[in-house]
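For this depiction, one protein chain was excluded, whereas all remaining protein chains were kept in their positions.
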Amino acid sequence: MSSLHKIGVFVCWCGSNIAATVDVAAVAEAMRAEPNVVYATDYQYMCSEGGQSRIREAIKEYGLTGVVICSCSPRMHEATFRKAAQSAGLNPYMVEIANIREHCSWIHKDRMDATAKAIVLARTALAKLNLNQPLTAGESNVVKRALVIGGGIAGIQSALDIAEAGYEVDIVEKTPTIGGRMAQLDKTFPTLDCAACILTPKMVDAAQNEKITLYTYSEMESVSGFVGNFTAKIRKKARHVNEDLCTGCGLCQEKCPSRKAKNEFNMGLNTRTAIYIPFAQAIPNVPVIDTEQCIHFKTGKCGLCQMNCSAKAIDFEQQDEIIERQYGAIVVATGFRPISLERFDEFGYSQNPDVVTSLEFERIMNAAGPTKGQLVRPSDGKHPHCIVFVQCVGSRDTSGCGKPYCSKICCMYTAKHAMLVREKYPDVEVHVFYIDVRTPGKNFDEFYRRAVEQYDVDYIKGMVGKVSSHGDKLQVQGSDLIADKQIIIDADMVVLAAAIEPDPEVRKIATMLTASIDTNNFLTEAHPKLRPVESPTAGVFLSGVCQGPKDIPETVAQASAAAAKVIGLLAKDKLKRNPCVAHSDEMLCNGCSACEKVCPYGAISYMDKEFRVPGPKRTEIRRIAVVNEAVCQGCGACTVTCPSGAMDLKGFSTKQIMAEVDAICR
Amino acid sequence: MSIEETKKEYKPLIVAFCCNWCSYAGADLAGTSRLSYPADVKIIRVPCSCRVNPLFILRAFQRGADGVIIAGCHPGDCHYTSGNYYARRRMTLLFSMLDYLGIERARTRVEWISAAEGVKFSTTMNEFAKTIHELGENKKLEDLRCKELLK
Amino acid sequence: MQRVIEIIKEKAGKLLADGTVDRVIGWKDGEFFYDPTPAVFSAGELENLRYDSFCGANVSKYLIAETKKEGKILALLKPCDTYSFNELVKEHRVDRDKVYVLGIECRGKADINKIRDLGIKGIESIEELPGDELLVHTIYGDKTCKLNDVLLEKCLCCKSKTHVASDDLALTGEPMPEAPKDRFAMVAKLEMMTPDERFEFWRGELSRCIRCNACRNVCPACSCLKCVFDNDASGVASKANADTFEENMFHIIRAFHVAGRCTDCGECSRVCPQHIPLHLLNRKFIKDINEFYGEYQAGADTTSRGPLTDYTPDDVEPSIVMKRGGDQ
Amino acid sequence: MSNLPNETLIPHIGVVTDVRIDTPDVKTFRVVAPEGGVCFKHIPGQCAMLSIPGVGEAMFSITSSPTNTDFMEFSIKKCGCLTSWLHMMEPGQQITIRGPYGNGFPVESDFKGKDLLFIAGGIGLAPLRSVINYVRHYRSNYGKVDIVYGSRSKDDLVDYNEILNEWCNEEGVNVYLTIDREQEGWDGHVGFVPNYVKELGFDTNKTAIICGPPIMIKFTLAGLQELGFDKTQVFTTMELKMKCGVGKCGRCNIGSKYVCKDGPVFRCDQLDELPNEY
Partner (left out) sequence: MYQIEKARLGELFARIAASGELILPVENNGTSQYGTWTPEVEVRLDRLNTVRSAKDCFFPQTENLMGFQMKGKEISIIDQRKPCEPFTVFGVRACDAASFGILDRVFLSEPVDTYYQSRRLAGTIVTLACGEPEETCFCSVFGIDAVKPGGDVSCWLTEDTLFWKSLTEKGDALTEKVKDLLTDGDEAALKAYQEKISAIHEKLPLKNLSLEGFNGDATEALFDRPEWAELSEACIGCGTCTFVCPTCQCYDIRDFDTGHGIQRFRCWDSCMYSDFTKMAGGNPRLTQKERFRQRFMHKLVYYPANNDGIYSCVGCGRCVAKCPISMNIVKVIKTLGVKNHE
């Protein structure tokens, strides 16, 4: 016995879809005899206007407190019937559907069997309904501002698109400039257009767009809140250069006596000053002081930059600043880095400067790079005559040293490098070791074939076993799987296509956002096929390589897709929440954190609350779980992990499901 | 008069917990495709396979079910990203425990059935119903009060 | 060599004196030596504190209530008790800052029922002799037995002689006896039986259950404020085993609720008035977890995720149960 | 099994013939036996176990006077699972009923010939209504009757219509109503019951009967003692968890007394002898 209700049962014929195999009148009659049922009828098409009006009228006439509709799948018309009930003043969640079409009439041939089952299904729906509570979908406001974490091409593109739609958007970039990895690239495949030429205008657009605020040299401190209402704290690290005063003249950089720092932008292939602008087109075009290198910060002396700065922009006293802002949506675009090759000793990367990664090679080939675009060996500055490219260094690696996945871009950029070398320096012999060449993409295979056929690049199917120094040569030992022989090549340079991995910062960010990450640290999508740019955490979107390896066009496409999702979200004034969410009975909660651990959305947090207790102390503080209803998606994982049963799910409560079980088994 | 009274031969009672996003939709597709399976199978819709509490399964057996099947999205495809992974662990351990107590292991089952697998839904249910039919009535986890008393 | 109780008293005395703690939880005397009771002592009461082969009770669960009180308590924890303690800390049930853990040496604890099973009746008192021997005074005369022959089940399969949580240790430095038994042997034996044999085995055991809830109330993992079985609103409340189904359900669900959290402290079997080998249920889950998801010892630390609040994409499928030992 | 002896645990069927809404959370149910009339006889202050099978069973004081042989009444406040269910009932609903349980008020002994002072708070009027109407029925057997009744608000006064239309109009019966806080449409007394009792200052030759929330009983008793009442002049009725109703299940045990059997009516000096565990 649950409680007293006045319930109406409506059995749909669905033309002959149901009525042909289920005796609908018998179902209605059987239901009429059930406790709490005050009205039961059948009708040709419950979903038609006529059917719906019958429901509405019965609700009013009999003062129904709940409605069971025996019809097609709830996935089909649940919403329809809920609306109908609501329009008659009944709470829409006091409607239950018994699926007697897809789960009954369409699959059973025997009229007796089907009718008997339909009655059971109707009773089951009734049993659940008897325990339903009216539910109200809560609403929450949407802050019309987006946050983009990461200022690479993915972040820039997302921000530009969002800003284009008229919403404020902030980019947080941890390095002193936006631009990201793409800024380091020389040419881009398969068109071979110059990366800087296509990227820098976008960077300028971002900087000049009045809807976009750039927080460069800044890091995420914390994020709280939920979809539509995130609160983010951003740490704006002290640049020690006042951005408002600095004119970007570069004089400080010229005067700086500390010139030993490794130039990150050039992958450490050369050095930079302590006060520096990472590269010429950096945005903002404002230098930053590397306090670990700066003589002033190390010894208290020097201060040449300050003395020479006519704009008086140098500020040694500047402190980190914490900026707190509200956002409606967050785009994660934290990008990637090449993996460390320390564990790949066989290639001699750490021993030999002439063994370089593809990204280093990218800088060497770049006109603005450390060699001014001259192809020379890092060790002695000599022109190489033979270059060996090795693909899949750390990609598709099941040994545990590298990454199990394909980094996706290496085949194409290796072909690009090989081609560029051959074009600029036809004297250089180029060999490429590959496992497979993967070129699915527009004009990709053509591009690769051009490298082989037109530029005569020597593609060798096989893996390099060892790279060792022999005088000023690098002896590359590898296998040629097609010729089935071991080969040795004396090379001047070896270029390793290192696997890419998500920027390690993403772990921290994911924790802040309670966005889930996979075993490779890539952020997980809400659905791998159908919601590829959304995180399972509502309001968090994914852009670029943080979600999985991809090239520039794919990154830009995803960035725009994420932006579209953000715009869709920010366009709403209110978010209607799913009322079928978990809730915790604080009188039963043990505060054990089990539910928090299984919640895929981070919807559960804990608070200390004072409770009255027997005894002289009168009160005690207990740790209890609190569900953020705006974040909870209603999966119910927490309900089963909770041993005390404190956690329950509205709309699918433990008691409701058990009542359904009882009704089926009656 | 009742239709139930006319049934004589042993008809097993099977409770199927289907997740809303995949398996329930798979069952809908089986229906739309007119792929039949025995009427002994009765479906309960749950948001996710992770909503299925071992208590529900025991409850079903207590109340006279002869078989219980849980159907969810394929691992990796959970609408809620990870629900079925938890369900998988829970059910593996629970089923193992039931087996350990000597309760027929074929009475419980987990299947991953996507929204597109109407055929799989139907074959799975046919197969399971057949297995349960062969096993016969659930005696080891029954509650006689529910079977006899006051019936 | 100093006896361990002397070391404990000395350390406890100091900690009480210098104000580090204001009370001590340990054991006090019973009627017949074999029946000490867990007790809290304040300064000046330490002479009643005892520690010997019969102090099998795990006092860690009392810390839930004790750490709600003011002040800091010194907990005397045997190695196996520290696992329970860690698990309670992990689940935020015990405030670690309010406990000073003195890890105490344990040579295995005696089971009075096993002494009785040796045919020793009418026990008036017991003395511990050197060499892990027990001298039992009975109304029918004196008897002796070896500690090793009368160990509690949990000590037969002692999981560790080292403390996984402690602020200080009370050890004599004497060599420790080895655990003689494989703790999964009986589970494995049951697994190899036919389902019907297993069913008969468990019916025979569980049908004795009187639902006194001693197993639940003593269990450090069963720390719910209100158990589902006591909660009328839960829909599954049951007070007595009105039916064989309820005998099964209570124990299945209880074992499931502590699965991945049970440290195998063995208190459930120790306190069961009906001598039901409840540890065989918990160990089944532990064995399965170890085999399916990798070795996991609940309570080994205070931070790791329990196996049921964790997963990997390539976990075994439930159908693995169909392929396991014992014929259907 | 007609040859089996009577078993008190096996209830009777009662039919709810009328449901009256008293206050937002109190309803009064009229219950008759299926064949008509009361299910059993009782004396004022006694209780009955009402149950909806499958929902629960609980003890309620019988609100109607035994002089009414047509039906029994129960005024029930909604506070738990069973009472919520009862509150949803409509006429025609059957329930189960067993009793009568408890000692009841000493209407035929201690009260006889005495001036009676009834003091009730909130739903505490329910057990007293039975006595009051009994006393009104056998008016000549008793002296003056004073009734002090208070509630949180006017809307929370149980049986307000009966009080206004019958009790207030009866000779020899004085009714003093009070509510806790000022309220529009209320021109009566405002204030808590214990204070009101002190304000009214009754003669100490009366026998007092108190029922209400524990805190109200405590302060009213203290007030009466200030006025010079002795504890032997004051009666009250208690409420504890009960299952069997006949002093066997062990639940309502206070010291050596069982509230269901030895109570629920106690003289206040008797209460003092009980351990403080209620």
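For reference, chains read A, B, C and D in written order, and residue numbers begin at 1 within each chain.
Keep in mind that, in the parts below, contacts are C-beta pairs under 8 Å (C-beta built on N, C-alpha and C of every residue); 3 or more make two chains touch, one makes a residue touch a chain.
Being a predicted model, the structure only gives us computed values, none of them experimental.
Participant: Any idea which chains on screen the missing one touches?
Facilitator: A, B, C, D
Participant: Pick from C:Thr20, C:Thr37, C:Thr162 or C:Thr194: which residue touches the chain that isn't shown?
Facilitator: C:Thr37
Participant: Give the residue, chosen from D:Gly37, D:Gly113, D:Gly188 or D:Gly255, that touches the chain omitted from the document.
Facilitator: D:Gly255
Participant: Return the single residue from D:Ala126, D:Leu224 or D:Cys244 that touches the missing chain.
Facilitator: D:Cys244
Participant: Since one chain has been left out of the picture, which residues of chain C touch it in the full complex?
Facilitator: 30-32, 35-40, 57, 61-62, 117, 121-124, 138-140, 204-205, 208, 210-214, 216-218, 230, 239-242, 270-271, 273-275
Participant: Residues of chain A in contact with the chain that isn't shown?
Facilitator: 1, 35, 614-615, 662, 665-666
Participant: I need the residue numbers on chain D that touch the omitted chain, in ascending order.
Facilitator: Looking at chain D, the ones touching the missing chain are residues 1, 4-11, 13, 53-57, 79-80, 90, 92-96, 239-241, 243-244, 246-256, 273-275, 277-278.
As a working rule, only the chains that are shown with their structure count from here on.
Participant: Among the chains, which has its CA centre at the largest distance from chain C's?
Facilitator: D
Participant: Using Cα averages as centroids, what's the distance between chain A and chain B in whole Å?
Facilitator: 35
Participant: So, what's the distance in Å between the C-alpha centres of chain D and chain A?
Facilitator: The mean C-alpha positions of chain A and chain D differ by 66 Å.
Participant: Can you list the chain D residues in contact with two or more other chains?
Facilitator: Residues of chain D touching two or more partner chains: there are none.
Participant: At least two other chains touched by the same residue of chain B: list those residues.
Facilitator: 54-55, 59, 76, 82, 86, 90
Participant: Of all residues in chain B, which touch chain C in the complex?
Facilitator: 54-55, 58-59, 61-62, 75-76, 82, 85-86, 88-106, 108-110, 140-145
Participant: Within the complex, which stretch of chain C touches chain A?
Facilitator: 68-69, 91-93, 223-228, 231, 234-236, 257-258, 305-306, 308-310, 312-313
Participant: What part of chain A is in contact with chain B in the complex they form?
Facilitator: 26, 30, 73-76, 99, 101-104, 106-110, 112-117, 119-121, 124, 516, 524, 526-528, 536, 580, 598, 600, 633-637, 639-641, 649, 652, 654, 657-658, 660-662, 664-666
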